[in-house]
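Heads up: the structure comes next, in structure tokens.
All protein chains but one are shown in place.
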Amino acid sequence: MEEMKPNGAGLTYSSYLQLNKVLDSQTVMSEVAGRPVHDEHLFIITHQAYELWFKQILFEVDSIRHIFMNPSKTLDESKTLNIINRLNRVQLILKLLADQFQILETMTPLDFLEFRGYLATASGFQSLQFRLIENKLGMNEEYRIKYNQQHYKRVFNDPQSIAMLEDSLSSPSLFKLVEGWLERTPGLEKSEFNFWMKYQKAVNRWIEDCWLTVAQKEEDPVKKETKMLEYQKQKDTFESIFDPEKHQVLVDRGDRRLSHKASQGALMISLYRDEPRFHQPFHLLTLLTDIDSLMTKWRSNHVMMVQRMIGSKVGTGGSSGYQYLRSTISDRYKVFLDLFNLSAFLLPRDYIPPLTSAMKRTLSILSHEQIAELDADFEQSQSSSDSDEPINDKNSGANNGQEAVRTDADTDFF
Amino acid sequence: MEEMKPNGAGLTYSSYLQLNKVLDSQTVMSEVAGRPVHDEHLFIITHQAYELWFKQILFEVDSIRHIFMNPSKTLDESKTLNIINRLNRVQLILKLLADQFQILETMTPLDFLEFRGYLATASGFQSLQFRLIENKLGMNEEYRIKYNQQHYKRVFNDPQSIAMLEDSLSSPSLFKLVEGWLERTPGLEKSEFNFWMKYQKAVNRWIEDCWLTVAQKEEDPVKKETKMLEYQKQKDTFESIFDPEKHQVLVDRGDRRLSHKASQGALMISLYRDEPRFHQPFHLLTLLTDIDSLMTKWRSNHVMMVQRMIGSKVGTGGSSGYQYLRSTISDRYKVFLDLFNLSAFLLPRDYIPPLTSAMKRTLSILSHEQIAELDADFEQSQSSSDSDEPINDKNSGANNGQEAVRTDADTDFF
Amino acid sequence: MEEMKPNGAGLTYSSYLQLNKVLDSQTVMSEVAGRPVHDEHLFIITHQAYELWFKQILFEVDSIRHIFMNPSKTLDESKTLNIINRLNRVQLILKLLADQFQILETMTPLDFLEFRGYLATASGFQSLQFRLIENKLGMNEEYRIKYNQQHYKRVFNDPQSIAMLEDSLSSPSLFKLVEGWLERTPGLEKSEFNFWMKYQKAVNRWIEDCWLTVAQKEEDPVKKETKMLEYQKQKDTFESIFDPEKHQVLVDRGDRRLSHKASQGALMISLYRDEPRFHQPFHLLTLLTDIDSLMTKWRSNHVMMVQRMIGSKVGTGGSSGYQYLRSTISDRYKVFLDLFNLSAFLLPRDYIPPLTSAMKRTLSILSHEQIAELDADFEQSQSSSDSDEPINDKNSGANNGQEAVRTDADTDFF
Partner (left out) sequence: MEEMKPNGAGLTYSSYLQLNKVLDSQTVMSEVAGRPVHDEHLFIITHQAYELWFKQILFEVDSIRHIFMNPSKTLDESKTLNIINRLNRVQLILKLLADQFQILETMTPLDFLEFRGYLATASGFQSLQFRLIENKLGMNEEYRIKYNQQHYKRVFNDPQSIAMLEDSLSSPSLFKLVEGWLERTPGLEKSEFNFWMKYQKAVNRWIEDCWLTVAQKEEDPVKKETKMLEYQKQKDTFESIFDPEKHQVLVDRGDRRLSHKASQGALMISLYRDEPRFHQPFHLLTLLTDIDSLMTKWRSNHVMMVQRMIGSKVGTGGSSGYQYLRSTISDRYKVFLDLFNLSAFLLPRDYIPPLTSAMKRTLSILSHEQIAELDADFEQSQSSSDSDEPINDKNSGANNGQEAVRTDADTDFF
């Protein structure tokens, strides 16, 4: 590191960015060999730009993991803005990186052939930072496809790299942390709102209304049979999420990732995302899906670039390049796969179990005055109805009472 | 409209999208004239795609304005997710539209010259939807630059267009609605947190610490004078926002747009954006800035495309094309200009006035139990300190009490 | 069509673009059903924008096919600029369309679930224009994956659609036209340059130099065997392109598409792309690869969007949506697959067979004076060397003679 003084005295653009090092790190091997190939310069710069951004992604992912890992195990809500902003930043970086292949594709295969010999055994498969990103996001070691029958870790020999890889695997991944957080979603407690029970009832009612009844009314026996089969298929789909054991079978197979309880949390957030308190959790789940989706696009664009450069021949570093990379564009490599498939378990709005007033309050963002007002309302309502009964949204205390108490009309911000 | 039945019986992809109409609306004028020019087809399709997306933008902006305009004048917080999602969608559409000029630029000037004669007086200046978007966002009529010494409204003659334009000007714009909402930002009330008084004190302290003291310590008389000038410049900058009359002068000049009170609200949200309740308002302000920024990019890309096509010559429809369009890329055409300039009035974190415990609570998102706990804490603290005194963030009741009360560790979601 | 007069009298922006039709084609079915869902509007607009651009792509592809199909079967070289510009335009449109899914992804699955019931049997599978694009580019009917065990043509019932589909299959596809053009690449004639014979010799020399010799020198018997295996693998790879019968086996399997002769043409262009006359053909091949690559990205982004919206459930129109679409992201759906794999058959520059002076001239772009000069040079050189002998590039007559003849230094443009 440069001799940088905290007060920044004498700091210039160039010394701050350490351009003497960054811009002095391009050694064109074909030039060293005395047969310069123009396009190798682009090849180096592009990969260095990738690695710089990978460093930034790791920095953001680490900071997000750190926020989730606070000792009280409770997510400090003043930090959710940070998490969302940083995930959004990671998403924008990944979008840039996926597009960046277009630049590398201006290198033609014939040019690449001219200098690839100088690269010897160097290969993109050796990017440590990319492995760290995968591991820290939560890529499952078991689902990785072997490369030349070789484990990806084998290419890293120096102690520092090995230690960094080990740490990326032993410390909790973003996936694990999100899973834990989802498991604590309010509303899942059996003693209170008991979302899961309500959800199952609602689903069954929907399936009966929309598939069974329709099938039963059908008079044509052939069509009836088809419709009964469809009904059964729907039932089976939902059974796979209702039944913890069936869910576990799918997890063991790699078709699902999240624990049964975390899946419940994700569904709860998706169904009640309009409740103020779920706005940001919902945004967070969307960003995780975006990131997974962009990782897939990155892999996909990478493969297409490789196919152009080397066809089906052997890749640099001895890998079977194209075939290996192609196999990584699969649902196995999606960390947040369950968030993509969540849509299969949603319910039409009419069937979504209504919130109880207690739950409604928990998911509200209320001012002190509003809470007080709500309590009064609630106690009153208690005398005539059961507290666990769904309340009619349109008459919910939150909005009702508001106008009555407010004395300073000027401050009803939201 | 097609004979579409609500049950959608017999609906196909083609009938649903009314492709018989949409794909039968391309009449290539040069072909009608018997001298077909290949590139006119692209010219038509590109403009139709713009208009389709303009329709979508208007649909979203109208729906957002509608949410802000609810009768109670209070923004229903369960709707902020909708506002944010829709603004985000508008932003993505504008990004696409700004990029779309690249496609139109594949038309070359010589091709355009071949068919522009057939367009007669037709001109992009006549896009009704673009004017509606500008007006509904809140473009100020007075700041519009005249086009050939002509008011933009003069080109619309049919009663329907005139009515739509009138409505876009008479009903509250997004700008006006956001301004009203910002004026109600909690914390501005003089009788309570009194943000504005605290902010001014803090700014003055910062300016003295960082500019005045530094200048006074300077021994070299020439440097001292420079530093004193810098100090004065800082003071003047802030004076322009402190003093409502100076602010009004800038508003009258068109250098600022928001009311003095709304500016206070925007600053309050920016400084305390980490408070849970300000997360979404802050996100909303960011999206408005993004949209303004993209409108500018759209104008800017448009101008560059026009410059390529017609140089400094007369545009279609008799406009002085390039010159007029060029003049619209100015801060005068930025609706949310104040949000861009907000950064000039921020304070380093150390100088930001600490929240009182009451304000902290108002800006929190707390569960029922947490509120109760906080109240107890608060009452206790009351005995020894004034309620309006800033509380130390790190010992804030919110986090402190949390662990103590919580009994169901499994559900501490956030 | 509107009553448009060739002189465009009275034409306005709105009447020219037929906005009365285009902007009146959005019937929100959920609204018709009395239960409006906000996001359906976006769903309609996005699909209509896709279809508008599909129409433009078809317009460009048809015009390109038309240029290739001129009666003399010779490509008019004054038209290659048009072909390249139009392919480039198609590429930019496809890039936009691949990005456009980002906008549709702002629709959430829960919203989609709210209105998908109204769409009944309508499905994206029914997009006629998309099928026409696939067919006109040259998608092979045999490689199409069935959708619900159903042929894609079955969804089109009206005579006009059926006729358009039939025509898209019976008239020569862009693939077929490019194939024919590649077969006529200068240099392939056995009686003249005889590229194919020279290429095979050169490849064999390269394989011997770089694999066989290396293997033979190896002393360690284990390593020797590995190296001999690698040598054999290289030999086999090239054998598959040398031997017309082996090539045909791969074509029959669907692993290759181009005729044996067209493959030779594509290789010739790739290896000698620096010769002036091959600049544009090389650019053309690159653009075809780009377009194929973007079609794959479009399919890939489409699948990812569908996965978000419906998970693994049944798609609208009864398709098994995600699974079907996923299967189309495969090399089978790449029309110009051979251009991607071409890189497997390239040679390092040192091994590329040198051009004869006759061939060099054929591939040059020479002014009249230069040709005359070259002829003189050539006749002179004839006396001492065989005309078919490679000439040293650096002393090629073209550049040599140039300076000598030129009298008007001011006009040596290139």
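Chains here go by letter, A, B and C, matching the order in which they are written, and residues are numbered from 1 within each.
The working rule: a residue touches a chain if its C-beta (ideal position, glycine included) is under 8 Å from a C-beta of that chain, and two chains touch if they have at least 3 such contacts.
Everything numeric in this text was worked out from a predicted model, so none of it was measured.
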{"item": "Options A:85, A:328 or A:357, residue touching the unrepresented chain", "value": "A:85"}
{"item": "Candidates B:69, B:249 or B:344 - the one touching the absent chain", "value": "B:344"}
{"item": "Chain C, residues in touch with the chain not shown (by the definition above)", "value": "72-82, 84, 181, 183-186, 188-189, 191, 273-277, 279-280, 282-283, 358, 361-362, 364-365, 367-368, 371, 399, 402-403, 408-414"}
{"item": "Residues of chain A in contact with the chain not shown", "value": "1-2, 4-19, 21-27, 29, 32-34, 38, 41-42, 44-45, 47-49, 51-53, 55-56, 59, 63, 82, 85, 88-89, 92-93, 96, 99-100, 102-103, 106, 108, 117-129, 317"}
{"item": "Contact footprint on chain B, counting only the chain that is left out", "value": "108-110, 112-114, 117, 237, 270-271, 273, 286, 289, 293, 296-297, 300-301, 304, 307-313, 329, 340-349"}
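The working rule: only the chains that are shown with their structure count from here on.
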{"item": "Core chain by centroid distance, with centroids computed from Cα atoms only", "value": "A"}
{"item": "Contact pairs, highest-scoring chain pair", "value": "B-C"}
{"item": "Centroid distance [mean C-alpha coordinates] between chain B and chain A, Å", "value": "28"}
{"item": "Chain centre separation in whole Å, for chain C relative to chain A (CA means)", "value": "35"}
{"item": "Centre-to-centre distance between chain C and chain B (centres being mean Cα positions), rounded to whole Å", "value": "42"}
{"item": "In chain C, residues with contacts to at least two other chains", "value": "108, 117"}
